[in-house]
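Note that one protein chain is taken out, while the other chains of the complex remain in position.
The letters A and B name the chains in turn, as written, and every chain counts its residues from 1.
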Amino acid sequence: MVDNFDYIVLKGGRLFDPSQNLDRIGDIVLGQGKILWWGERGAIPRDITEKAPKVQIIDVTGLTLTPGFIDLHCHLREPGFEEKETIASGSRAAARGGFTTICCMPNTNPPLDSAAAVEYVYRRAAEATLIRVLPIGCITRGRKGEQLAEMAELYEAGVVGYSDDGNPVMNSSLMLHALEYSTSFGLPVVDHCEDLSLSAGGAMNEGAVANMLGLKGIPQAAEEVIVARDIVLARSVKARLHLAHVSTAGSLEIIKRARESGANITCEVTPHHLCLTEETVKGYNANAKVNPPLRTSEDVRALSEGLNAGIIDAIATDHAPHTLEDKLCEFDSAASGISGLETAFACLLSLSKGLSFQTIISALTSRPAEILRPRNGKSPLSARIPPHLGTLRIGAPADVIALDTEKSWKVDPAEFLSKGRNTPLAGMTLKGKVVATFAGGKIAYMDTGEKSKTK
Amino acid sequence: MRIEEATILPNSVWKHRSVLDLDDFTREEVELVFHTADAMGEVLGREIKKVPTLRGKTVATLFYEASTRTRVSFELAAKSLGADISNIAAATSSVTKGETLIDTARTLQSLGIDLIIMRHSQSGAPYLVQDNVEIRLINAGDGWHAHPTQALLDLYTVMKHKGTVNGLKIAIIGDILHSRVARSDILGLSLMGASVFLCGPATMIPLTWRHSEPSAGGQNAARFRTVQRVEEALDQADVIMLLRQQMERQQAGLLPSIREYIHLYQLTLERLCLARPDAMVMHPGPVNEGVEIASNLSHCASSVIEEQVSNGVAIRMALLYLLLAGGKKD
Partner (left out) sequence: MPEKVILTSDDMARALVRLAHEIVEHNRGHKDLVFVGLLTRGAPLAHRLAKTLAIHGAADIPVGTLDISLYRDDVSTASLQHQVRRTEIPVSVNEKNIVLVDDVLYTGRSIRAAMDAVIDLGRPRSIQLAVLVDRGHRELPIRADYVGKNVPTALTEEVIVRLMETDGKDEVVIVGKED
């Protein structure tokens, strides 16, 4: 049910926008794909709406309006793994989760290491006509970690960054060259930090729970040594480095010191690493199997503090949908990943500790927008990304979401719009729901209150 | 003379539908297994080692990891109780055609199998079956995680020799990290009140146990200490449990050489003399002669390794009886 009026007026909501320090009750007008006006309740200037062919007025009293969420890191599985997710189903899931811009990782088949593959993603996203999908290109050809991918071609095709996510680039020399070469394009290298020789065979965080369950652990060092290595490499060639899914207190320490000394490092953390620990794996819960793994409560605490202090820039879901069969098997054999787009907001609101609403919203809107902002006004990417993402500024794209911060709901994966039903939050009652998502001024998602069971 | 009343067991004593681990066993349940194994031992001592108790029941062994001794032990146990037994070796079955573990278990259930005895190389595999299929299970070993029947027969062997487990000093020596036997033994010994000392190469002791802090566990949180030198573990020990050293570990970079393992940890006559004179030497088998234990020692007077094997059949008979005999048909 997507009705498209030309203009939408959202009346009486709490307008909350960290980028403008905005927090007030008011009205907001969306039209022609942009935010046309916001201000005091009932005070919409007549000239704003009089040219509109049709105006839909939606009463959002009691709801909070924020900029649409931006996800720097998700897996849409298309091309190649359409049984797990497609760009269309992933977009629908993103919209349900309040995301109006998502960046998809290149571990598809074929991987996104060519202009043709990148253009394919843009085309499929356009066909879904739902939200903004931005592809990330590979660092190495085929993500094999042997030879550089053609970064220039990818740059021209409009990628937002480069990553071999799923894998690190194990060869230090190759990683150094990749960082050096990337400086020509001003795009960040998005780093999946994992030393494969240390993590080999591991299924969950190394620690007391792994020992109790008899599972081989992935030591924290496996992430921290690559975090350290790549910060050193990036600084030596002044490259832009963005660290994906930071999960340990130790990594945070290293990042903190690097930033204090001025390095051009940004990083992200997932909702599950801010809210869940290795205890969730007890009972061999394959839905809690994720890479990097869920860690300890000390790590959760450190990451939350790091986000509050600005050492961690953004929250990114690392949405990783899998089929039922991929997870319904022995723990060691099960696929890693959590389908997280639709639960991100509620998870953060209900289960995180010590994170203010302001921090959560800015980590999902203004701060990722800053990372995405093209550094070069003439780059091919700037043709794809409008200026002023992640904000409710007048003139910004009409990417707005309505949140009910008080509503409790039960996580039922059967209701997910994503094809991936794999979440350790299944059955939990969480607080905080996305009620409506407007992308480019059109309704991308509306919670009708009916339970939809999508296949 | 005084004879004990035949105890009718209210359901509150034996609560298990399956035996996957020792995490939730009470002392009373362990003692019940021992008493039952005593009776089973008498049957095994007869000329005709057979009773009709489980006639009409069918059990299946489903072994994804090859093992002759454990499988045969269960087979003898089942047959002694008159049950029918079907052996499924995963390598030859439809498993290799891609049938999942859950599908295989469901198939066995629809074929009328009453209980599956399962061994798998991945920790947690039996729990996957239990969560998805309504069938009784005995875990014959899952990955590094648990081997409850081995631990029970080990405890029983100690009990038969020493009269009690409570207060004994037990040394467990070897590759603890990769050993499901060690994990289950540690739980069982702690439950029954023993004082456990762990010793092995640092790369083969779980990280959280290296500095001898008790780990998080089920209701039977393990109580034990880790010591660096084998001499300290063996000093005045009542029981010495040796773990099998797998040769592949050296390849994985965990040990510089087997030679060094032997030098630091092998049970030699000299080291054996550090323990109490009546100390028991145990090993879950198969023994690497000349590695964990000096070649001449595995058959010495202190060794109870062969008894462990025969006690194994009695313990497994006891578990099959407790799981399949009595109780309403469900």
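Assume a residue touches a chain if its C-beta (ideal position, glycine included) is under 8 Å from a C-beta of that chain, and two chains touch if they have at least 3 such contacts.
Note that the coordinates shown come from a computational prediction; the quantities given were computed from them, not determined experimentally.
Undergrad: Which of the chains on display does the removed chain touch in the whole complex?
TA: Every shown chain touched by the left-out chain: B.
Undergrad: So one chain is hidden, and I want to know which residue out of B:38, B:134, B:260 or B:306 touches that hidden chain in the complete assembly.
TA: Considering the complete complex, B:38 is the one touching the chain left out.
Undergrad: Which listed residue, B:27, B:46 or B:229, touches the chain dropped from view?
TA: Spelled out, the listed residue whose C-beta touches the missing chain is B:46.
Undergrad: Residues of chain B in contact with the chain that isn't shown?
TA: 1-11, 14, 32, 35-36, 38-43, 46-48, 50-54, 56, 81, 321-322, 325-329
Keep in mind that, in the parts below, only the chains that are shown with their structure count from here on.
Undergrad: When the centre of a chain is set as the mean of its C-alpha atoms, what distance in Å lies between chain A and chain B?
TA: 47
Undergrad: For the complex, which residues does chain A have touching chain B?
TA: For chain A paired with chain B, touching residues are 206-209, 211-217, 219, 283-284, 325, 328-333.
Undergrad: For chain B, which residues are in contact with chain A within the complex?
TA: Residue positions touching the partner: 100-102, 120, 122-125, 127-128, 132, 142-146, 180, 183, 206-209, 215-218.
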